[in-house]
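Pasting a structure here, questions to come.
For this depiction, one protein chain was excluded, whereas all remaining protein chains were kept in their positions.
Chain nomenclature is as follows: A, B, C and D, assigned in order of appearance, with residue numbering initiated at 1 for each chain independently.
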Amino acid sequence: MSSAVDPATAAVVKKPRKARGAMRRLVSDPLGALGLGLIVVTVLAALAAGLLPHDPVKLNPMVRFAAPGAEHWLGTDNLGRDLFTRMLYGARIALVISIGATVASLLVGLLFGVLAGFGPRWLDSILLLLMDAMKSVPTVMLALVLITWTGPSLWAVVLVVVLVNGPTYARIVRTQVLALRNAEFIEAERALGAGFLRVASLHVVPNIIGPLLILAAMDIPIVVGIEAGLSFLGLGVRPPTPSWGTILFDGFSYIRDSIWMVVAGGLPIVITALGFTFLGEALRDTFDPKLAKR
Amino acid sequence: MSLDASDPVLTVSGLTLSYDIPAGELKALRDVNLSIGKGEIVGLVGESGSGKSTLMQAILGLLPGAAQIRSGSIRFEGQDLTGLSARQMRGLLGDRISVVFQDPMTALNPVLTIGRQMIDIQHRSKLSRREKRARAIEMLARVRIPDPESRIDRYPHEFSGGMRQRVAIAMALMAKPALLVADEPTTALDATLEIATIDLLRELQSEIGCAVLFITHHLGVVAELCDRIDIMYAGEIVESGATGAVFQDPRHPYTQLLFGCDPAQIAEPMRHLPSIGGNLPDLTAPLPGCIFASRCPRADETCTTGHPADHKAGQSDLVRCHYPLAPRLEISA
Amino acid sequence: MTPLLSVRNLDVSYPVGGLMAKLRGADQLQIVAGVSFDLARGETMALVGESGSGKTTLARAIAGLGGLVSGEIRFDGAPLNTSGRQIRRDIAFIFQDAVSSLSPRLTVRALLREPFAIHGIQYPEGEVERLLRLVGLPATIAERRPHELSGGQARRVGVARALALKPRLVIADEPTAGLDVSVQSEVLNLLNDLRTRLGLSLLIITHNLNIVRHIADRMAIMYLGRFVETGDTAPVFAHPHHPYTAALLSANPIIDPEARKTRLYLKGEVPGLVRRPKGCEFHSRCPFVQDLCRSTPPSLREDGPVSYTCHFPMEASVNA
Amino acid sequence: MLSYLARRILLSVAVVLTVIAALFAMMHAIPGDAVRTALGPRASEAMVEAYRVKMGLDQPVLVQIWRFFSTILQGDLGSDAISGVPVARIILAQLPDTLYLVAGAMVVAVVPGIWLGVMSATHRGSLFDRVTSVLSVSVMAVPSFVIAIYLLLIFAIHLSWFPAIGAGEGFADRLHRLVLPSVALGLAWIGYIARILRASMLEVMGENHIRTARAFGLSERRIMFDYVLRIALLPTITVLGMGIGQMLSGAVFAEIVFGRPGIGKLVYDSIAARNYPIVVGTLLVTTGFFVLVNLIADLLIAFLDPRVRNVVSR
Partner (left out) sequence: MTVKEMTGVSRRGFIASSLALGAAGLALRGHPALAQVSTEGGRLRARLYADISNLDPAFWTSGSDALVMECIFAFAMQFETGTSEFNALPLALKALNVIDDTHIGFELNEGILYSGEYGEMTAEDAKFSWERIADPAVQSPYAADWAQLDHVEVTGRYSGTIVLKSPFAPLFTTTLPATSGIILPKAAIEAAGGQFSTEPPVTSGPYRIREWQPRTRVVLEKNPDFKLFDVVFDELVLIPIEDPKTAELGFEAGDLDHAQTSISSIPRFAAAAPNGGRFDEFTALNYYWLGMNEANADLTDQKVRRAIQHGIARDAVVEAAYLGAASPAAGIIAPGLAGHRAENTYNYDPDLARSLLAEAGVPDLNVTLSIQQTAEDLAAAQIIQALLADIGVTVQIDQYESGSFWSLGIEADGDQWKSLQLFLFSFTMQPDPSWATAWFTSEQVGVWNWQRFSNEEFDRLNQEASTELDTEKRGAMYIRMQELMEESGDFVFLTFEPIGTLTAAGVMPAMRPDGWPILSRFTKA
C-alpha cells in the first residue's frame, strides 16, 4: 500500500549521536524530564506495592466506600478493598503487560519485517498482505473477537497487543530494510562479500532498532490503554486481580456511591500514559526528530 | 534617488554576516563587496562552504532565522535590502529580482500544475487568468518546451530534469526582472544539457537585458557565460574582475591554485593532478590574518597576523591579498 | 598475455513492474546491451556517459552486484563467477557516495577490519594503521565514525576498505562526484598511485571527461547501454568518430567564444530504454542523421586504436 | 491514475479476503467443533445443523472455504444465534447511531486539530506552539474510556449539562446527546491531527519549492494555504482514514459508558451473550468499513497528489 508519507523511510540511517550528551539533552527538555519523572513514579509505585500494609484482594465489605483518610489513603471500593493498594498493584499489571507485550511485538515485528524486507518478493508480498490485513482490523474489534474465543486472560491481552502492534512494527522494519537494502553501505558490505546474516545483524538491525525503540516507547501508553480497556470491558485480567481497568469499571458501576474508585482507576492511567508519551516525544525529538511525522 | 545607466543594479558592500549556532558564532560572510552592473552576467565561484549560498540568501532576503547581518549593505536599485521589511522584500521578489534554484527536481511544487504555478507567480499582474495563462504558454515556448499548450497542465514530475530547469528559468524571467539570481542552475544536469541551458540563459538574458548573478563551483561555466567573475573563499571574496582577465592572469594565490587544479584548465594530459592541500579554516574562530594563510604556499608572518585589504592588481579589480603583485605560483602536482 | 578482465556481448537487465508487466512480457528492462571490452593488467579504463547511459549498471554487473546478466565475463582468463566469494576478493568496488557507503554505526577501525572478518581471514596486526597510511590518512582517524569524516576522508576510507583484501581490479563509481575541484585531484592521484604501486587495474565510471583525459589509458563512451566508441584516450579526444562522442567533448564549457561556434548540439532528449529507437539508437538526437541511420543499426568499425558504431563517422578535423 | 486506482482497489479486496481467510483459519484452528466456534454455544441444534449443511462441513476443506467466502461476500454474515435474524440486518440497524457518533467525533477532532496544527506550525517555537504540543500529546495518551467516564462524572452527573445516556430523538436532542460521547471519542484525535499536521507542515515549509514560492514574492497567506497546507494535509488524510476506522470500533467504550445504542454496544453485548455470529459479523463490517475508508483516503490523496498516482509500490 503506498501512501504519501511513509514514516519508516524517514527514519532510515541517520547519524548516531553521542549517548551521554543526548541523555543530558533529554533531561534538560522539561517535558522529557517530566515524563521520566512520571515513569519513575509509576515504577516506584509498582515496586512499592508489596510494602503496603493492605492486601489488594482482601475483602472487607463493612468498610466499603470509605472516604480517603489516614487508614485508606484513597478510600476503599465496594468490597472494602484499599484503593491505594489496588492502584499500586494495578501499576504492576500495567507495566508488566505493556512492557512485556511491547517487547514481544518488537521481536515479532523485527522477525517478520526482516523476513519480508530481505526475503524473496513472493514472501514479501504475502507478509505484506498479512500485515495490511492485520492492520485493517480495527484494534478494539480484533481484541473483542480474539477474546471471544480465547476467553479473558492476561495472555489474551498480550496476544492482542502483539497482533495489533506486531504488524505495524513489521511494516516499519520492512520499509527500512528495503530502504537499507539498497543503501550504499549495505551494497558496500555485499561487495566485500558479507553474507545475509552478517548484513542483517551487524548493519541493518542496529540501524533500525533505535527509531523502532522510540516508536515502541511511544506505543506503551497505547498498550496500557488496551490492557485497561479490555479489563474495563471484563475481557482482560480477571477479578480479583487489581487492574486499573477493572478498578475503573467498578468505579463506573458505583459512580454514584463513591468517586474515589474512578480516581484510583483513571488517574494512574493518565499519569502513566503521559509519562511514557512525554518521554517518547522527548526521546524522539532528541534522537530522531524525523519520526515526528508518524 | 536617481539612477543612471552606469549605476550598478546590485551593490553589496562590507557585508558581514554570522550564524548563531550551538558552538558559538559562525562567521559566514566577512566584509563582502560585490557589484553587478546593468545587464551584466557575474559569476560567483566558490567551493563548498565558501559562503556563496549564504550570500545569495542574504540578497534574496531568504536567510534562515539563525543568520544575523552584522554590518554592511546590499543596495538594489538604490534601496538597501538589508533594511527592508519582509513585506517590502516580497514586493521585489519575483518582480525586480528573480531566482532560479539549483535542484530542478524539488524547486517546483509537486502537487500543482506548471501552469497553475506560472499563473500564481503573476500575482501582481492585473491580467485576466486567461491572459496570464497565455503568457505562461508563451514563456514556455520561449524556453523551448515542446507543445507548451498541453504541457502547461502537467505536473513537475512529468517533466525531465532539463525541462524542469527550463521551466524554472521561464518562471524566473517572466516578470522581466532587473536581476536574476541563478544558484547553480546547471549543476544537476548532464554536460550536454548544461551547455544547452547556459545557451538558453544567455539568449534570454540578452533579450531581457537583466543582470545575472550566476552562482556555481564550475569554473568552465563561468568562463563560458559570465562577463565578470568573483571568487569566494571561506566567506570572503578574494578576487574579482573581468572573466577573461582573471582566467588569464589570476592574482590571488587561491585563484591561481584553484584554476591550477581544475583538470579542464590543464591542457596537457597528466596522470598526477595538482591539488590544494589543507582544509577550510574554522569559521567559528577564524585567525586574525588572511583567511587563506593556512593553505597558501606563499604565506609569511604578515599573512598570518594581518587581514589583507582589497587591492587592484593586474587586470583584476579586487584582490584580497597582501602580495597581489607577486609572480604566478608554480603549480606542481 | 590474457587481459585481466574480458567482457563479451554483455547484456544486463533489471526486473521492473509488477504482475501486469510480467503478463505483458515487459517485466525486464534491458539497460546494458551487447557490451564487449578488455581490460589489461595495470590499465585504467574510463566508462563515460550521461545519466541513464548504463555505465553504473555495467560496472555493478561486472562486480556481481546485481542485474540479470547474460554474455561472457572472464576474469584472468577464467569465467567469472559473479555470485561466488572469490570475486569479492578479486574485484573491489568503490561507491559513489563515500559517506553513505560506510556503515554508519561502525568506527573506521571496525570498518577496515570487516573485510577480514567477512572472509574469515586472520586479521594481520597493525593492518588498519597500514591501510590508513596507504591512503594517506592519520591513524587517529581509526576511532571516528563515518559521519565524523569529511567527504575526502570518507572516500579514502572507502578506498582503504576496497584495498584491504588486495584486489586485482578496482571499480570506482564516480569517484569524484560531489567533490570540490581542489579535492578531486587528491582522490584521483591516490587511485593512480595505488594502481602503479599495487599493479591494479582500474575501471572508473564518470561523466567528467576532463578527468578522463588525464587519468585513463582507455575510455568507452556509452549511450543507451551500448558502447558507441571505445579506444585509447588520446586518439578519442583528438578525433572523435561518433557524433555523440563529439557532442560530449564539445559540451565542455570554454572561455573562447570562437571555439563555441564549432560546438555540436544534440536534438531532443535521451529516449527511454523502454522504447529504444530503431536503427542506430542515436539517430533521434544525431545532428547528421540520414535515412540509413533510421533503419539499420551500424556495425562495429575500427580505426586504429579506436572502434565505434556509426554509419557516417566524423571527420578528423571537426573538433580540432 | 487508472492503474493506480485499479491496483489500490485490488489491494483492498485482497486485504478483505485475507481477513476473511484468517477468520476461517482461526475458527478451524481453535480446538473443538468449528460450528460451535462459529455459532457460539447458544446456537440451537437446528441452527448448528443448518450451518453444517450450508458450509458443507462434511465436504473437503476447499469446498468449505469456498462456501465460507461466497456466503460472506454475498453479504450473508449468518444469523443471530438467539433470534435467527440475519446478522447483517442487526448490524446495519445499529450502524447509523455509531456513524453519527463517529461523525461527531470527527468534527470534534478535525476542526480544532487542523486549527491547532496550522497555528503551531506557523508559530513554531512560540509559547502557543509549546502549550499546544504538550496538550496534543497529553490528549493522545489518555484512553477514550477514561475520558468518557470523567466526562460523564463531571458534565452529566455533577453539572448536569448534558444527558447521561441514550441516543435521543429529534435533531436537537440527538445533537445534545452526541456531545459528550463525541468529545470522549474524538479528543485524542485532536492531538494526532494537530501533531501530524504540524510536523508535515514544518517539513513542507522546509522544502525547496516553498522557497521558490517565497522567491516569487507570493504572500505568506497564499503560501500557507495553497502551497503548504495542500501538501501537508495529505498525511493528515491518511491519519483521518485510520482514525475513522479505529473510532468505529473504539466507539464501544463511549457507547457503553453513555448507554448509547450502536455497533460497539451491540458487539459488547454479543460477547457477553456468546453470540459469536454477531461478533464476527461486526468484525467483518468494521473491517470492511475501515478498508473502504482507507481506500477512499488513499484515492483522495492520489487525486490531490499527482506524484502518488505514479508511484509503483514494491
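Before moving on, here are some points about what is shown:
The definition used in the following text is that a contact is a pair of C-beta atoms (placed from the backbone, for glycine too) under 8 Å apart; a residue touches a chain by one contact, two chains touch by 3 or more.
Since we're looking at a predicted model, the values are computed, not measured.
Listed by label, the shown chains that the missing chain touches in the whole complex are A, D.
Interface note for the absent chain: among A:25, A:64, A:181 or A:198, the touching residue is A:64.
Across A:27, A:41 or A:79, the single residue that touches the chain missing here is A:79. Think of the hidden chain as still there; on chain A it touches residues 57-59, 61-62, 64, 78-80, 234, 238-240, 250, 252-257.
Considering the complete assembly, chain D touches the hidden chain via residues 36, 41-42, 44, 82-83, 90, 93-94, 97, 152, 156-157, 160, 163-167, 169-170, 173, 259, 261, 265-266, 269, 271-275.
Definition applied: only the chains that are shown with their structure count from here on.
Looking at chain C and chain D, the chains that touch each of them are A, B. Remark: chain B and chain C have CA centroids separated by 32 Å (rounded to whole angstrom).
Once the centre of each chain is set as its mean CA position, chain A and chain C turn out to be 50 Å apart. Taking each chain's centre as the average of its CA atoms, chain B and chain D sit 52 Å apart. Chain contacts: chain C has no residue touching two or more partner chains. The multi-chain contact residues of chain D, meaning those touching 2 or more other chains, are 305, 307. Interface residues of chain B, counted against chain C in their complex, comprise 47-48, 160, 162-163, 190-196, 198, 217-221, 223-225, 243-244, 247, 257-258, 261-264, 266, 269-276, 279, 333. Touching chain A in their complex are the following residues of chain C: 63, 65, 85, 88-89, 92-93, 95-97, 100-105, 114-115, 118-119, 145-147, 158, 161, 165.
Within the complex formed with chain B, the residues of chain D that make contact are 207-219, 222, 226-227, 230-231, 304-307, 310.
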